[in-house]
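Note sheet for the following structure.
Note that this complex is displayed minus one protein chain, with the remaining chains in position.
Letters A, B and C mark the chains as written, and numbering starts fresh at 1 in each.
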Amino acid sequence: MSSPVEREPLLRVEGLTKAFGGIRAVDELNLAVAAGELRCLIGPNGAGKSTLFSLLSGIHQPDAGRIVFKGEDITELSPFRRVRKGICLKFQTTRIYRGLMVGENLTIARGKVRGTNGRLEWALGVLGLAGETARPAGELSHSHQQWLEICLALATEPELLLLDEPTAGMTPEETALTADFVIKLSGQGVTILVVEHDMAFVRHIARGVTVLHYGRVFADGTLEEIEANHEVRRIYLGEQ
Amino acid sequence: MRGPLGIFSRVGGRQDLGRGAAFWVAFAIVALGLVAFPLFGSAFYLSNLANFFVYVPMGLGLCLLWGYGGILSFGQASFFGISGYVYGIVAQNLSLTPGASLLGVAAAILATVIVAALFGYFVFYGQVSAWIIPLLTLVLSLILETFMAQTAGYQWRIGHVLLGGYNGMTGIPSIQVGPLEFGGASIALYLLTVIAMLLGYLGLRLLVNSHFGYVVVGVRDDVERTRMLGYNVARMQVTVFALAAGLAGLSGVLYVSWGNYINPSSMGLYAATLPVIWTAVGGRSSLIAVTLSTVALKWLADSLAVRGGEYAFLIMGALLLATMLFFPAGIVVSLNRLWRRARRQAP
Amino acid sequence: MTTDEKKFDVCVPTDAADASGTGGSSAGLTRRDLIKAAAVTGAGVLAAPALLRAQAAGGAASIKFGLLEDRSGNFAIFGLNKWHGTQLAIKEINDGWTLDGGVQGPGGPGVHAKVAAKPPTTNIKATVDNGGAPARDDTVWTEPAEYLLKSGDKGVLGRQIELLAPDPQSDNTQFQTLARRLILDDKVDVIMAGFASAEREAIRPIMDQNKMLYFYNNQYEGGVADKNTFCTGAVPEQQIVPVMQYMIKNFGPRIYTLAADYNFGQLSAAWTRAMAPLLNAEVIGEEFIPLSVSQFSSSIAKIQEAKPSWLMMYITGQNHSNFYPQANAAGLKFPMGSSINIAQGYEHRRFAPPALNRFHVTASYMEEIPTPRNKLFVKRWRAMFADEPYLAMEGHSAYVATHLYAKAVRLAGTTDKATVVKALESGLGVEAPAGWVFMDPATHHLSQYIRLARCDEKHNITFMTEWPHIEPWWTRRLGVNLARTAEYKQYIPDEDPFFKMFQKKKG
Partner (left out) sequence: MNVPYIVSLAYQYADNLAFLLLAALGLMIILGVIDVINLAHGELIMLGAYTTTLAYHRAHLPLPACVLLSFIGVGAFGMLLERTVIRRFYRDKLGALVATWGISLLLSQGMLLFLGPSLIAVPLPEWTLSYAGYSFGGYRLLLFGASILVVLLAWWIFYRTKFGVRTRATMQNPAMAQALGVDTRRIYLYTFAAGSALAGLTGGLYAPTTTIVPLMGTTFVDVAFITVVVGGGANPILGALTSSALLASISAPLSSAFGTFLGRIGLLLTALVIIRFLPRGLSGYFQDLQRRRMAGARS
């Protein structure tokens, strides 16, 4: 019985469907993500990327389909239980506790986990937040707020990290720094799904890419394959 | 490890006004003054002050719930009333048993917490929007007041204690520990209310500066974010709701020990809004501000009653509206901010 | 036995102006100021006690008179009236006037009572059957128009009465706080307080803890047996039995009770249920209405279905009075009897006719009582409080209680509470504007002069029948004798085995 378990991907999504106001934002979507993968999700506006994330993290309940994580069906699980299972989300619009200090933000995020979290310390150092613990989070620069939110997510020690537009509003330098950080994080064994519009970021990461269109997986492959795909260029890249 | 992620869980932590030596010296002086007051205060002033202090735990509970937890509730008076009635039923039925009144206190607060947890379960696990909770807690007050008001007559009795309907429950014994009776105008009750107030304040201050307290604040600031950090937000809210109710229950027990009487109007519409006024006017984000405003506003209502009572409600309403318009954070909190700004600019 | 008043000459003032004029120029000024102050609501509140206090400061140490009546909040409409009644009585006492009356001894009214009728308590059924002879616009005996006598005393025992009247705002906790303030801080000699029974019950423990002399001046559900408490309002045996007897005789035996769902309504309904079989009648329907309800279409439909001979009304409060216009508009034309409405809340003045057509109430006082002495009383009241909308039953009770207290202090020769209680228990009576009343030593309740008023379609009041002397017999029947045995409780009908027989509840 051991081999099928090993072949089981970390995350498997089957026939996932969710409609909002008459529009099927996610439409019978199938997806599998292997442990340790770093994958970018791209697609035009309204392709269902953020909805997929909200379904994976449990903010919304799907109308149909199921979500399997580490071999366990988590479709009915409430959001906080999914976090405890190891799925954590960084929201599209930055959501940190602006009124609290950076350190206090982290205190909340660390939960009942006591003792050192080496990865978090490392991340804080890399992202330039280590010296900022006594500053109100709302006073940080926009990109630092984005990074703080990633750190909050990391504090929960996730196995699968969902990053929704982590570089929105960043300068090219900051985008590059974020991309490097994400690659290093992936190198430490965290499975990461990134929704991103910024193709510079996607190229920098240069890993597997999944294209969503009208709530379905439209194409799947390496960056080169996707960029070579005519249909994708038409619906998505062509727009730029 | 405390280095850069320093844990802020100390009483003097950031989640309240009043940090630094000057505050704590002043706090100690006031506390000592209150404890020493029976040496020179008259029985009437003791009774009167005790009456003001009785309500402080209830106010602090709402401060925790609304100011720190972001949940506005008009239900504090309901829990105050439930506790008072349960205490009355237990303590009066067992009046011949030694220690009956302590059993009554325990039963009262326990009952309050259980009812609050049940109500909280329905409301918070349903994940209703924030505005529904104040309305539903108002409805809860109305249910309880309407129900208790029609319990006149013999068929409404528990053991040999009559619920008493609209006229209320009479003959409730004061809390008694050995020979010490915590009656209306006694030094013992006065000191008990002072201790309840001080311990309530310090305990909650410790709580809001603990990890739990920060998560409560996190829930207030961003429910979704906190849930996404792996917290069972609904359970957290029920806990805070029940804790606030327990504090209101403590006030309820002290109140019946003070007045030996309770009736349905102590859970009615007006009673339900008083804690909201205290909390809003003082400053809901600060425990010390709410403590001060609860005592000050009880005192104000009392003085207004003595001279020209017609204006009492009017002044309360005007105060509430003016606070919401000009000091939305509360008067004490706003004054503190002004003072700090002035001090920063002075040198 | 010595009487306290009779040694003074009887001097009859011709009107209120003369009465205060004899008090000297300062008193006249005071009254004008009071009227002025009362006209501006609020200013009256602040100024009136201050003026009374200033006036009192001249003489010996004043008698401190604590009054807690609701001047704001839910019960303001009644509390203001009672506050005014007390103020008027205190002014009269301080100006040297008193009501006729004196000690009648523990056996009840004697020569001074001018009452021939037997107390209707020896045999309820016989009493009820005989009833009183209907007397239109008339009284049983003739009385002089003037009811005030010179007391020969400015104030009481040479001391002015100082009124301390903070406003408890219809709030029970305020009642408790202020009662403690009056007792412990102001050290008052007497407290008169409370409209709702809940307010009375809130402060009665405090009165008992401090052995404070307490007057409750309100019609209520009855049953209080408390050594320190004196009740001057009418109780069920004085109102419910007479009105039922009249209604059954004139309209028939099928009774439908509509009552407020709280102590007063439930206990009064229990009285009606228990008394109906004795009067050869039957309660065919009963409904209890929560105090917060103000829309009555379902109640009206149920009454129409039941087709009673008449309605027994124990609804109360501002929400409930909406019933009358609604029922009238729905074409409900049944006669109604009550012990409370119109005499207490003057619904006949507040609602446009004919909402209260065919309404009957037994009252210890109403502004419309057509006797010359009452007309004089109303005139004096309005001279002091020109804007008073109506002189209701409870305002009169407060007025009588204040005079009764002054008489008791004069008799006791001191304001010491235990002695004053003894004086009150000696069988003291006064001749009030409404008629003779007598403080029953055993129960600490007043015997009452009860009139049955009828409201017609133009909302004019006619007095159909009167019972000049009805004793508070119920708690005495249960063995209460406060003059002998001190008690501190309130009895409810369920504790009376007689009532237990009729204890079926609402269905």
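Keep in mind that, in the parts below, a contact is a pair of C-beta atoms (placed from the backbone, for glycine too) under 8 Å apart; a residue touches a chain by one contact, two chains touch by 3 or more.
The model shown is predicted, which means the values in this text are computed figures rather than measured ones.
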Sole residue of B:P98, B:G159 or B:G317 that reaches the chain not shown, by the stated touch rule: B:G317
Residue, one of C:A61, C:A301 or C:M501, that touches the chain absent here: C:A301
Options B:V215, B:V276 or B:A305, residue touching the unrepresented chain: B:V276
Chain B residues touching the omitted chain (full complex): 66, 72, 122-123, 126-132, 134-136, 138-139, 142-143, 146-147, 150, 269, 273, 276, 280, 310-311, 313-314, 316-325, 328
Missing-partner contacts on chain C, residue numbers: 41-42, 72, 74, 76-77, 80, 261, 287-290, 292-295, 297-299, 301-302, 304-305, 307, 318-319, 321-322, 325-326, 328-332, 349-353, 355, 389, 506
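The definition used in the following text is that only the chains that are shown with their structure count from here on.
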Chain contact topology (line, ring, star, complete or other): line
Chain centre separation (chain B, chain C; CA means) in Å: 39
Chain A and chain C: spacing of chain centres that average the CA atoms, whole Å: 78
Between chain A and chain B, centroid-to-centroid distance (C-alpha), Å: 43
Interface residues, chain B side, partner chain A - complex: 1, 4-8, 14, 211, 214-215, 217-218, 221-222, 224-233
Of all residues in chain B, those that touch chain C in their complex: 42-45, 47-48, 51, 142, 146, 149-150, 152-155, 162, 164-168, 170-171, 183-185, 255, 258-261, 263, 265-266, 270, 301-302, 305-313
Partner chain B, residues of chain C touching it in the complex: 41-42, 45-46, 71-73, 166-169, 171-174, 176-178, 180-181, 183-185, 196-198, 200-202, 204-206, 209, 261-264, 266-267, 270, 288, 290-292, 489-490, 492, 494-495, 503, 505
